[in-house]
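Moving on, here comes subunit A:
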Amino acid sequence: MHETSVKALSRAWTTNEPLVSISDLRVWFPVASGVMQRTIGHVHAVDGVDLEIKAGETLGLVGESGCGKSTLGRAVTRLLEPTGGTVRFKGEDITHIRGGHLRALRREMAMIFQDPYASLDPRQTVGDIIGEPIDVHRLAKGKERQDRIRELLRVVGMNPRYADRYPHEFSGGQRQRIGIARALAVEPTFIVCDEPISALDVSIQAQIINLLENLQSKFKLTYLFIAHDLSVVKHISNRIAVMYLGKVMEVAPASQLYRRPRHPYTGSLMSAIPIPDPAIELRRERFILQGDVASPVNPPSGCRFRTRCPRAREHCAEETPPLEAFGSDQWAACFYPLD
Partner candidate 1 sequence: MSRDEDPQDGGFAQFERFLEEWSRRDFLKRTGGAAAYLAFMAGGAELLAACAGGGTTSQTPKKGGHVVEGNFSDIRTLNSMLSSDTASNQVIGLMFDGLLNQKKNGDLIPALASKLPDTSSDGLTYTFKLRSNLKFSDGHPLTSEDVKFTYQIAFDPQYKAFASPRRGDLEKYIASVDTPDPLTVVIKTTQVFAPFLGAHAEYGILPKHVLGSLDGAALNSADFNSAPTVTNGPFKFVKWDKGQQVTLERNDNYWAGAPYLDQYIYKVLPDSVAVTNQLKTGEIDIGPVDPGQYDALKTTDSVVLTEFPTPTFTFYAYNLDPAKPAGKLFADKAVRQALLFALNRQQIVTAVFFGHGQVANSVEPPTSWTYKEKPKVLYTFDKAMAESLLDGAGWAKGPDGIRAKNGVKLKFTMITNAGNKQRESMLQVMQQSWHDIGVDATPSLIQFPQLVTQIVDTRTFDVFLVGFNWSVDPDEAPLYHSRNTAPGGFNGAFFKNDQVDQILDQALGTLDRSKRKELYGQFQDIMSDEVPSPVILFNTGIWGVNKRVQGTDFGPFNQFQLRAWTNKIFVTDGK
Partner candidate 2 sequence: MIGPSRVAELDVPAAGVETGAARPAQSYWNESWERLRANRVGMAAGLLIVVFALIALLAPLFSLVVTHVQPQTINLDDTFFRPGLRHLLGTDELGRDTLTRLIWGARVSLGVAFLTVAMSLSVGTTVGMVAGYYGGWIDDVLMRFVDMVLAIPAIFLFILMSILFRPNAITLAAIVASVGWGSVARLVRGEVLSVKQRDFILATRSIGAGDARLMVRHLLPNVLPVLIVAASLGVGQIILIEAALDFLGLGIQPPTPSWGNMLTNAQSYFFRSGFLVAFPGITIFITVLASNIFGNAVRDAFDPRLKS
């Protein structure tokens, strides 16, 4: 039965096209004030983003807190309705779909959340949590449903007998596995991983990263991997998009981004990330950004990064730099890019 809905969505789509294409996506949140609660401004959480995600790849999305990366993830999965722009999934515009159509989309996309403590309903058993997508989409019933839940637990490396336990009995890593099992339950093609490891202990992070990689190859999944930790993103992603204040600053293949960042922000971000090797750390050239991120309610004119950018000139305030191609697979939005 789900076959039909998948087909309905993918009628005109071929695997050569991007699985997800985002164009000029904007998500603004109103800021209300005054006597009548008039809207006096907007948080420009996502403000004109263009991205494409190819089938089977992992697109990493990095940026500091408040840069809009999670909002972007939620807009793409339609947990938020975008203010403007379009999101296409398998070629179809899903920006404003509703009802049954949206439900069908929910079977194609899944999401994994940052906080494994908050993202599992503490009042449900693990089996119910994983079984819920099955129930919602009426994928299975009775014994079949139970079997499926057990299989999913095994898939994420957990003992199937844990189905009747409650989330609080598990460690962070185990909970994240449960969250992943839930995401897999709808048999999605595309998963948005929203900081899936940042709340985990260091020694556990690798387990989850490996699990995600493993699942991707087994089930031909496409990931949008959101994180603030560039080392992790670089490890897991094919390509990386760097966001700053609601805009994409640079997109590049993972290794290319480290070797040759073009955007000054990317550069300083790289330089700020400590490398667990004293030999390298002591020799490293530090490139410390001054000040704090500007307010997303009143983002700076022109280039968003110019207020902290060591290379900024007058021109940067007057015009917003577009994403320009550097070579075949790298884009950066900067008038004065790094070499």
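The definition used in the following text is that a residue touches a chain if its C-beta (ideal position, glycine included) is under 8 Å from a C-beta of that chain, and two chains touch if they have at least 3 such contacts; residues count from 1.
Candidate selection criterion: all candidates are chains of the complex that A comes from, given by their letters.
Worth saying up front: this structure is predicted, and the values here are computed from it rather than measured.
Enquirer: Given that all of 1 or 2 sit in the same complex as subunit A, name the one that actually touches it.
Expert: 2
Enquirer: Report the residues of subunit A in contact with candidate 2 in the complex, numbered from low to high.
Expert: 74, 77, 79, 102-103, 106-107, 109-111, 113-115, 118-125, 132-133, 136-137, 147-148, 151-152, 154-155, 157-159, 162, 164-166, 168-171, 173-174, 177, 179, 182-187, 207, 210-211, 214, 218-219
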